[in-house]
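Below is one structure; the comments refer to it alone.
Every protein chain of the complex appears in place save one, which is left out.
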Amino acid sequence: MIVSGSRTVAAPRDALWAVLSDPARLAETLPGVGDVSIEDEHRFSAVAHPVTALGATRVAMDFEIVEQRPSEHVRISGLGSAGENQLQLTVALDLAADGEGTAVSWSADVQLRGVWRSLLQRGLGSLFNEQVDAVLAAGALLSGASNER
Amino acid sequence: MSTPRSETTFYPAIEQSERLGNWSGKNVPRKEDKRLLKGQGAFVDDLWMHRQGHVHFVRSPYAHARITAIDVARCEAVPGVYATLTGEEVGELQQPYFQMAPEPAGAMKDYCMAVGKARYMGEPVAAVLAESAELARDAAELIEVSYEPLPVVVDGIATIEPDAPVLHEEIGSNVGWHGTYDYGDIDWAIENADHVVRIDRLHFHRFSSTPLETSGALVNWDPGTGVVEFRTNNQMPMFAAMFIGPAIGLGIDHMQFSSQDIGGGFGIKITSYTYLTALALLSRKAGRPVKWSESRWEHLAASAHGNERTFLDIEVPVMNDGTILGFKVRAFDDAGAYLRYEPLGAVIWAQVVPGNYRFKHVRVDYTESLTNKCPVGPNRGYSRLQHLWMIERLVDIVANELGFDRVALRKLNYVQPEEFPYETPNGCIYDSGDYPAMLDRALELIDYEGALARQRASARSGRRIGIGIGSTLDSGTNNFGQSRIINSALPFSGNGEAAIVRLDLYGEVTVTIGTSPQGQGHETTAAQVTADILGMSPDQVHVAAGYNKAANTYVGFSGTYASQFAVTGLGAVMGAAEKLRGEIIKVGACMLGSEESDIELADGFVRLAANPEAAIPFIGIAATVFANVAELPGELADSVTLNCRYVYRPPFEVPDHETKTGKLTLTYASQVHAAVVEVDDETGQVTILDYAAVDECGRKVNPMIVEGQVHGATGHGVGAALYESFEYDADGQLLNSTFADYHAATSLDVPHIRTGDIECPSPFTPNGAKGMGEGGGAPLSTIASAIEDALPDGAHIVFDTHNNSERVFELLRSAAAAGPRGVEVISR
Amino acid sequence: MATEGAVHVIDVTVNGEAHRTPVPARRLLVHFLRETLGLRGTHIGCDTGNCGACSVICDGQLIKSCMMLAVQADGREIETIESLGEGPDGLDPIQEAFREHHGVQCGYCTPGVVLAAKTLLAENPQPSEAEIRRALKGNICRCTGYMNIIRSIEAAAAAPGGITR
Partner (left out) sequence: MLLAATEYVRPDSVEDALAALGGTAGSRVLAGGQTLINVLKHRAASVELLVDVSRLEELRFIDVSADGSVTIGAATTYRELERSAELRAAQPIIGEVAAGTVDRQVRARGTIGGNACFADPASNYPPLLVALGASLQIAGPAGVRSVPAEDFFVGLFRTAVGPGELLRSISLPPLDGAGVGYRSLQIAADSWALARAVAWVGAGEPIGAARVVLGCVAGTPVRAVATEARLIGGPRSTEAAVAAAALAGDGLEPPADVHASSAYRREMAAVMAKHALFDALGLQDDR
């Protein structure tokens, strides 16, 4: 499914882009991240644990930064599994300066496979956007900004 | 005493028993019920064996993907994991299953697990055997499967286009079967008709009658004897054996199948042979019994679905007086990823070519296609209900478009009561029926006049009233020779079932049958006919519960499927009981020193009709034959076993491959249903206000059981019409693989069903009964008809079997849009 | 991975019989009843709590034993289908009504449905058809279209003296 959203974060555009385009730092922004392994300057794997009222969901993901334009654009693809379910995503983030902060808009193609596709069909879009939101908030913190707007 | 019937010009004369009636035809409470009500049933998940391991299947998340690697090392290292099995191993251990399709689809290589490629979401790619079910599931998460995704095709028509991704390279296309059925002269009819009604597209959706008990098995490959024991709820074991045996090198003498209680089947449990094969291989590999219980999501995603069928370019020639001459249509049946009972669906519908009507000219261009979806299996009403629904749609549409009354149009075109036995354009013989009377009865049960008044009163209220009619057939007792219409090389024809009725050592009467019931009450009805023939009470007859290949008797067609038990199963029981009766009388006459003609059987005694005091209990007969045989004259001792087997075989011939004609089924139970629905203008929500089901199935052995089948089939139809539909996204992901989103109809959803009763005994069966239980999908036709009746003028036709709120909402909206309606009329 | 987790000792009364048994925290009540105690009349039909084949009575109320952990049954009184009817052959009046009115086909949903009927009639001895339908909503039956189940419950309610023992 196609999901999109936007958010303004209180971090300078260059600094935020630097986080989002660096596998090591990008990995750190993932919710409940663990077992990070950096393959090269574009690829990394990590186990994320996005938390909802249901509990923490363990998803082992392989990410790749497939496209980048300094300070303005980054496209990341990911493929992960959780038991017999599978999550595949490609998310494109576009950054624009917004005063002191950065306006980020994203659009993603998210595909869930397995029984979760059925169970989470109503919520996938919301859940994904919430996770992107959390990543950007964490990214803002990592980029040196003290708080978000 | 039997009466030869001579008027059956279509079949050799048969004898119908006159002995039935004391118990047959009565609402005898079921023998099965005590154990089921007390929780004492033995379902497959209730069974266990010493040293058994539990199986968990790892399933493909992809609908179409190459499997590049499977790593089981981490899984096998877990303490308590006994074994794993991968597709790669299966490719070496198993021969591809026998295929019923002719070339090119006959070249399909189908295995019990994905070998090299997964072709639908949920297809098993590996299996784990472990000491507990929990551990098997835990350890399965450690199996690493690498996939290379492939393009997915889920549309049953787009899949045969040249650019579609091919599922099975060995076939070279996604066509599972193609052929044209051409009866009469449809071109002449279209040319000479006063009107031709053209319908663009009708779609019969994918659903399952999904039994409450999922599939399961306890399988043990005995290393000592080499016998593989399958304790399973598969509902057609001899069909399963035909696939499993050659695939893994087992003769029928090395396969044992058994089941006691089965928690519903409806056809969906016929094609579980793939899982049984995998379990057998795992058992051999691990040297242990293996147990598997399918979860509901596995069942919904990866057991079997009912056939989805799309009808394109329907043309219906109609005369000014309303006579419908026939129709032509292109049908595309979506079989999913593999042909596992298919392509039999490509011919089974031909049992009911003209539906309930006197249509003379029919052409069906039929394509069975393959897609990246769960393989289909025979689901209640299999292949016929799709066709019958299309016919009922076109009858309604003709009525609406040409301004005929729907009731009058049906009555005009129905096969008339005096025309039975009626020969259809393709040579099938409808045995008996009275469709106009059934329609009258159904309309009476819904208070048709009152409903019409409510409909008028509700006009413009926002709560639209619609009245619907559905007339369908439940053809029973297959002639398996029809398989030769799709593949002339197949070695099948006719049908049959076996039973043994014996007088046991201490005077007990025991019946064993080759059937595998799933709630149809075979123990009870078999006891009823046996009791009638042997002059005793059903309580005194023991019918072995369930299927047991070793202990019971069987033929190649044994099982419980396709509306035939009342004919084939009871035909076999009656034949065996008559043989036993003859033997008992012979021995009794000898012991009483009388003529056989002086003997009668009553209350478990052999006695002289003229002097009931002169009587021998059955135990006396048994004791003499089994333990005191020296007192019997030699010729009796040599000829009497008190262990009587009979195989009932319907009088079929082999159908003609070239003309695609023949007698494809023996009996034709029929249904006329009627409903009143309310359609909410604002939301499209449909509420059933009144529902009537009039079913006719010949002479009933146990009317209560028959009515229960009518209720059940109606429930499935209502559920499918309004709530139950398997939907895949473009990626081939099933969007409702649990009961949370596959809404199995509840007690609030199935309406109060008024049933009506008409009895037209079949002249072709030994007891006048017809097979029944599938129900023909009458509710699907009825509800579509009622919704269409509720729509405003100018609305699009009801084009789908499944009509959820949103679809009905769109139909309501279509009236104002004044766009294409999906139908046009060309008049001369 | 592959550990059972903590084991808890529970005290539970099932069909009048007290059990003190260790159970792993993750074990569902339905598996405890079927596998630990061998009470196979409680069935499993789905994995989402929809079908009700696993219905049992817990402290007098109908519940689904697939949505309760065995450890949560500690101190509770559970009644399963095996508690109905005297001895191996006796039928409770409700069960008799189901037999007489063909409220059973394959029998898989039956234990849950019978317990649903029993708890309904205990609270509402003369239910209407609409009330019966509402009360059965948590028990899916794929065979009967519910008609004869409803008839059976109506008959049990109408029996002389009702069905309460």
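A, B and C label the chains in the order they appear, each numbered from 1.
Just so we're on the same page, a contact is a pair of C-beta atoms (placed from the backbone, for glycine too) under 8 Å apart; a residue touches a chain by one contact, two chains touch by 3 or more.
Every value quoted in this text rests on a predicted model; they were computed, and no experiment measured them.
**Q** Which is it among A:A15, A:V33, A:A103 or A:L120 that touches the chain not included here?
**A** Looking across A:A15, A:V33, A:A103 or A:L120, the contact with the absent chain belongs to A:L120.
**Q** Quick one: say which of C:A116, C:C141 or C:A157 touches the chain that got left out.
**A** The one listed residue touching the chain not shown is C:A116.
**Q** Just name the one of B:T180, B:T225 or B:T683 that touches the chain not displayed here.
**A** Residue touching the chain left out of view: B:T683.
**Q** In the full complex, which residues of subunit B touch the absent chain?
**A** 133-134, 137-138, 295-297, 461-463, 681-683, 685, 722-723, 727, 735-736, 738, 740-741, 743, 745-746, 748-749, 804-806, 809
**Q** List the subunit A residues touching the unshown chain?
**A** Contact residues on subunit A toward the absent chain are 52-58, 82-83, 115-116, 118-127, 129-130.
**Q** Just the residue numbers, please: which parts of subunit C touch the chain that's not shown?
**A** These residues of subunit C touch the chain that is not shown: 2-6, 8, 24-28, 31, 47-49, 52, 55, 58, 61-64, 66-69, 71-72, 74, 116, 119-120, 135, 137-139.
In the analysis below, only the chains that are shown with their structure count from here on.
**Q** Would you say B-C or A-B is joined by more C-beta pairs in contact?
**A** Ranking A-B and B-C by C-beta contacts puts B-C first.
**Q** Averaging only over C-alpha atoms, locate the centres of subunit A and subunit B and give their separation in whole Å.
**A** 50
**Q** Using Cα averages as centroids, what's the distance between subunit B and subunit C in whole Å?
**A** 30
**Q** Can you tell me which residues of subunit A touch two or more of the remaining chains?
**A** Residues of subunit A touching two or more partner chains: there are none.
**Q** Give me the residues of subunit B that touch two or more other chains.
**A** If we look for residues of subunit B contacting two or more partner chains, we find 141, 297, 738, 740.
**Q** If we count contacts the way the header does, which residues on subunit B are in touch with subunit A in the complex?
**A** For subunit B paired with subunit A, touching residues are 58-59, 61-62, 121, 140-141, 297, 301, 729, 731, 733-738, 740-741.
**Q** Residues of subunit B touching subunit C in their complex?
**A** 27, 29-30, 32-43, 45-46, 78-80, 134-135, 138-139, 141-142, 209-214, 261-264, 266, 293, 295-297, 518-521, 704-705, 707-708, 711-716, 718, 738-740, 744-748, 750, 752-753
**Q** How about subunit A: which of its residues touch subunit B in the complex?
**A** 81, 83-86, 111-115, 117-119, 121
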